[in-house]
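Below are the structure tokens for one structure; questions will follow.
Missing here is one protein chain; the remaining ones are kept as they sit in the complex.
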Amino acid sequence: MKRGGTAFWVGAVLAIALAVLAALGIQNEYYFFAGYVVLQFVVLATAWNILGGYAGYVNFGTGAFFGVGAYTSVVLIQALHAPLLVQIATAAVLSGLLGFGTGLLTLRLRGIFFSIATVAVAIIFETLIINWRYVGGATGVQLLRPPVIAPFDSYTKMLFVVMALLAVGAVAVARYIEASWIGRGLRAIRDSEVAAECNGVPTLRLKLFACTVSGALMGAAGAPLPMYMSFVEPASTFNLSYSVSALAMPIIGGTSHWLGPVIGAVLLGTVQQVVTVTISSELNVLVVGVLLVLFVVVAPGGILGLVAKLRSARSSARAPA
Amino acid sequence: MALKLSVRNVEAGYGAVRALHRVSLELKQGETVALLGTNGNGKSTLMKCLMGMVRPTRGEITLDIDGRSLDLARMQTEEIVSLGMAMVPEGRRLFPKLTVEENLQLGAFRPVARGKLVKNLDFCYENFSVLKDRRRQLAGSLSGGQQQMLAIARALMSAPRILLVDEPSVGLSPLLVHHTVSMIQQLKDGFDLTVLMAEQNFQQAIRIADRGYIIVHGEIVFEGRTADELWNNELVRSLYLGG
Partner (left out) sequence: MLSFELLPDAIVLGILLGCFYAAVSIGLSVAFGLLDVPHVAHPAFLVLGSYGAYVLGQHEWDPLLSGLALMPAFFVLGIAVYRFYHETFERRGSEAGVRGLAFFFGIAFVIEVGLILVFGVDQRMVEASYIGSSLTIGEMRLPLRMLVAAAVAVVLTLALTAYLSRTFTGRAIRAVAQDEPALRLMGANPVRIKQWAFGIATAASALAGAMLIIVGPVEPSMDRVYIGRTFCIVVLAGLGSMTGTLAAGLILGISESIVLTLFGASWAPAVSFGLLLIVLGVRPQGLFGR
């Protein structure tokens, strides 16, 4: 276990170093633009998976937590000109609270009620923001970017590195949860909640914990959005496509291991960028939906599951008859 | 016209657990046959095999009816019911959120029974006055004895020719058990039924049986060709007195 741990942290540090080097070396802004989006999805997919993959409670409203994070930043920027770090931290806290509240209300009930409640939360917050003129209401608000911090020469590149840090952080959190007693408890809940209860697993507390952490990470992912876009409006921020993507990516990548959401996010995120640029953005969204249905039906273990099956097929083929 | 149910060398189980070992028995038209055994000895498993709810791994279950010979081991439960076999299941298995009357009406689901619904419903209400009084009450709110009565009546609504009764005495007071078993006998005569009853209350079962079998650890260990033979059997005596 310790060996695996060192490998992970070495890889994480390398990834950050790579991101920083790229930011200093590569000139074409587009790569950072697209890379930011992919890394953002790594955070969202990983966050989703903590509750969805590990515990089996499906969040349909990722857009809500993400949007709350983004608008927390908007308020902090407009009111206090708060620095990015403060934005991210506050967004995480507020979205985490939202996760906690939603969980408290519905995690006692069957899974589908939690899922519907997440849709409710998404629509309610979108409606609240639309009616709140301070943050621009339905038309949105334009924001001025603060000056760039050295050694970066562009704000987009800096945000790219920030998002890379967030991605590594999210994955580290997910990995920790997965290996710990918390992860074991969540898996027990996913396999049979009744049996877990009978065995003394504190199911409600674990679910609430997962829901809070998940929400917090989603909010953190949303916090840099206003600065990234310089413009925020509710329709695109609370967009259903965030919710569908955050759900599709772990399912496509594989839900039982932290690597699954990462694979799903990188693959699907890249495909989305390519399709958006080459064909159209509506088709891109359709591609996500179709792939989701396909994987759910045909390959429930996701890409990781398929790889595992291939490996076991090959090793049993090699085994003596 | 001869109605016969033949079970030959049936083996069945749940996963790795074997519940029935080479079980053979017969049920002929007009008989009341008792299947005696204490808890966990395979009675219910056998009943479920007869109704297609558990698939035997080996052996045959054949129903001779109306000149045809049918292999029940390959049929679905609902197909077997459509032939004219009904079961009062272990644990009653009523529909708790439906009323007494709705449970009875559902009992007449099979096409043959639908035409006789009104007549059979009246009959049930006459013979089970307790059900008539509570016809609009939810089945889940009835007492144990009332539920047992409803389960039996519901089985009768399908106008069966063969009636399987799986442990009717469970959860009932001795007085109610006596009443229920007597009722089964009356209904059998009134409806011209053939009855197979699985029971752990040996005395009550033998009271109305023509003959019977004793099952221990999934094997038929004795066949009593008359009620007396059953009653005088060593095993019955020891299990009854010892249990």
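Each chain gets a letter, A and B, in the order it is written, and its residues are counted from 1.
Just so it is clear, contacts are C-beta pairs under 8 Å (C-beta built on N, C-alpha and C of every residue); 3 or more make two chains touch, one makes a residue touch a chain.
What you see is a predicted model; the values in this text were computed from it and never measured.
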item: Touching residue (missing chain; options B:L3, B:L98, B:V130 or B:L235); value: B:L98
item: Given A:L24, A:L85 or A:L283, the one touching the chain that is not displayed; value: A:L283
item: Given A:I16, A:V93 or A:V119, the one touching the chain that is not displayed; value: A:V119
item: Missing-chain contacts mapped onto chain B; value: 51-53, 76-78, 81-82, 86-87, 89, 93-98, 102, 105-110, 113-114, 138, 154-155, 158
item: Sites on chain A contacted by the missing partner chain, in the whole complex; value: 52, 56, 58, 60, 105-106, 109, 111-113, 115-117, 119-121, 123-124, 127-128, 130-131, 138, 190-192, 240, 244, 247-248, 251, 282-283, 285-286, 288-290, 292-293, 296-297, 300
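Criterion: only the chains that are shown with their structure count from here on.
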item: Cα-centroid distance, chain A relative to chain B, in whole angstrom; value: 57
